Each structure stands twice: as structure tokens, then as C-alpha cells.
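Since the structure comes first, as C-alpha cells, the remarks are kept for the end.
Just one protein chain is left out here, and the rest sit where they should.
Our next item is chain A:
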């Protein structure tokens, strides 16, 4: 089947939140969804939005394998959940997102003559009462408050379990990066499986996961089911809402709002072809660290004649197959293998993938006096990244640091290889070979990542 997918190159993300704002303006700028950000950007380390959503021990999102090795929602077997349908599901409360607020702005204009400057005080959008703002959609942006609260990041906690030395919130050891998030439009969506009303569906032509606003009965089981907490409850309509992958735009050939407005130019959209029959088995791969490979295996080669023939047979039109061949997300995920899924261990088979952030890479080598651009040094430095590889591995590879090393090596090799090209020196093919690529492949990948023309991103 065909699936729209997205790849975000975190290495280029500047954490500006333009995507969040344009998305919110377009989709959730209305009552009932004040607290809702279909697209949000998190500073990592940080708790994310809603707070600690990655703590599945608490929120019970996604899938696990039961004793039989079959997939089972973390909330328990389906019959059990159906019986508990009227009970309050496990889901974040407003305080875990944030209590949306406004200000009595009109006071600035209407204030009668008094003895001091008029001021607009914060007022809760829920209760209408005065409030002190204590949490927002992005409270720990740029490591705000991280010294006190950083340990609440579930990944920080996990990495520290292995070694307390790995992450220290000290000036000299500061690191951060940004993680923009939308709905993953999973191949194996736990939200859909959780819905008692059958209101959530995956579009057969492009795999976009939607909530049918007519069918939704507001059970909110989907919110529990989604481990990424990307389904929101509209408290006005009493229905679930979620990122729609901007289908009204995608259908007419426009990129999603978040992609087109991304000023870091780090989002790629495209089509995947995948083997729908293999999804369940792949999602049930026993070893969590093998889930990434299993996921890759489900994604089919759009240039493979057999795949093309099968797809034609399934009724996938020729222009879609064309799109699949030109798909930048396919290239990044499967050809160059630099993009990785977010939390594969949730077993939902997410389809928004990420290129992990490379930098900063060499500043910890400063005392050693290395030439930062020398390829060998770059590779050697990977383990010295400011961002602990273990942290990235917990995000993208269920803890498999080797895959992170591999991707970062490719990115580092690209920089080393291209420096010679830029300075008009002979290219050093050994740099490409060292990461299992050819110089031509490096240049092609470079074009996609660096030049990143509009037509080639989407």
C-alpha cells in the first residue's frame, strides 16, 4: 500500500516553532482546542508536550507483546478495555498539557484614570479566573528550568540509570536539540485499535490517519492508545481531534503547512510503498532493537519491478508510483538510511522519521588540538558528542547506539568529503567508502540535505 511519510532533519532544526504557529493558526485556533498543538516542538532534554508523554509505564500508550508474542495494547487486552469503556481512561489531564490562558487585554484601552500603568493580567481560558502561569505548551524551551526539572525527562532518567555520568546539567556540559512532532500516521496505529466507535481510520490511498468527526463519541480511548499523545480532546465538541497531515492541501499537491512553512527547510514529504501484510509481523518483532530493521523491511523498493507490478494490481495509480520513486523520504529512510523512526519500541510503526542531530561535534576535542575537519577525527569524535549517543538511541533506535553511530558517521563523512569539493581539491573517495557509500551517493545525499530545493523536498 501507499503511505505518506515525513522526514525531519533534526540537524537543521533551529527550534523556532514556526511550524507550530502556522499549524495552530490553520487548524486549532478555535475554542475547544486552545491547548491543542497538532504540531509542537520540544527542547530535548525536556519533558515534552504533554509532560512526560514518553513514560508509557504511566500513560500506557502503544503496543506490547503479550505472553504469546502477539501484539497487545499496553492498556491491556481488547476485551478488557471494552468492559472498561465507561471508566475514565488513562490520559493526560489539562495540567499535563497546560491550562490555556489569555489576558484582560482590554484593560489597556479601557482602564479609567488611575494611579499607575494599566496592565493585562493572565486569565484562565478554562475558568476565566486570574491565574499565575505555571506551565505552557513549551515551558522548558531552550532548557528553561531544566536544572530543576530535567530529571523528569523519561529518557534522561533512563540514560542515567545506566550511567549517572552521561547527562549532567552543568554549564560546560550543556547540550540541547529540538524535536518537532506531529501525528506519526502509523502503519500500526494504537489510537485506531483503541477506538471503540471505529471513528479512527487510515486512508487507503495515502495512509493518513483521521478521526471521523461524525462518528467520534468522545470515549478518549485513542488518547490513551497513542503513545505519542498526538490525539487531543476538543472539550467544546467532545470529540477527538488530531493532525490530518493537511490532507486538504496534500490532496491538491501542496505540502503540509508545517512542512512548507519550515524555515529550517528540514522537512521532507513523500510517498512510501509498503507491504501491508507484513506490518503486523514486523510490529511484533521480538527484539526491540530489531524493530527499526523490521520497519525498513516493510518499506518496499519503489524501483523493484515486482513491487511496481503488485502495486499496479492493487490499483495504485502510475503517478503515485512515480512519486514513490522520487520520494525524498524513501531516499533518506531506506536508500541512505539516515532517517530513523521515533520510538520504534512503541510498535506502532510510525511514519514520521528523523535524521538525528550531528552537532556540535568537535568542541570537546579542543583540548586535544585536533583538526576538526579531518575525517578521521570526525569519526573518532562521535562518541564525544555533546549530545550523548545514548540519549539519541533511546529516541530513535530503542537504545541501539550502533545505528546512531552509523548515521552520524554518514553525516560527518558528508561534511569531510564535501570540504575538499568546496575548496576545489580532489575528492577523497576513501571518506565515502568508510561509511559504505560512493562519492556520487554522498553528493546526491548532500544535494538533498543541503541544497534541498522545494521541488526536491516535497
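Everything that follows uses one rule, which is that a contact is a pair of C-beta atoms (placed from the backbone, for glycine too) under 8 Å apart; a residue touches a chain by one contact, two chains touch by 3 or more; residues count from 1.
Keep this in mind: contacts and distances are computed from a predicted model.
Q: From the names "nitrate reductase (quinone)", "Sulfurtransferase complex subunit TusD", "ABC transporter permease" or "Heterotetrameric sarcosine oxidase delta subunit", which one matches the UniProt record for the unseen chain?
A: In UniProt, the chain excluded from the picture bears the name "nitrate reductase (quinone)".
Q: Just to verify: which one of A:203, A:289, A:325 or A:406 makes contact with the chain not shown?
A: Residue touching the chain left out of view: A:203.
Q: Decide which residue listed in A:134, A:164 or A:313 touches the omitted chain of the complex.
A: Residue touching the absent chain, from the options given: A:134.
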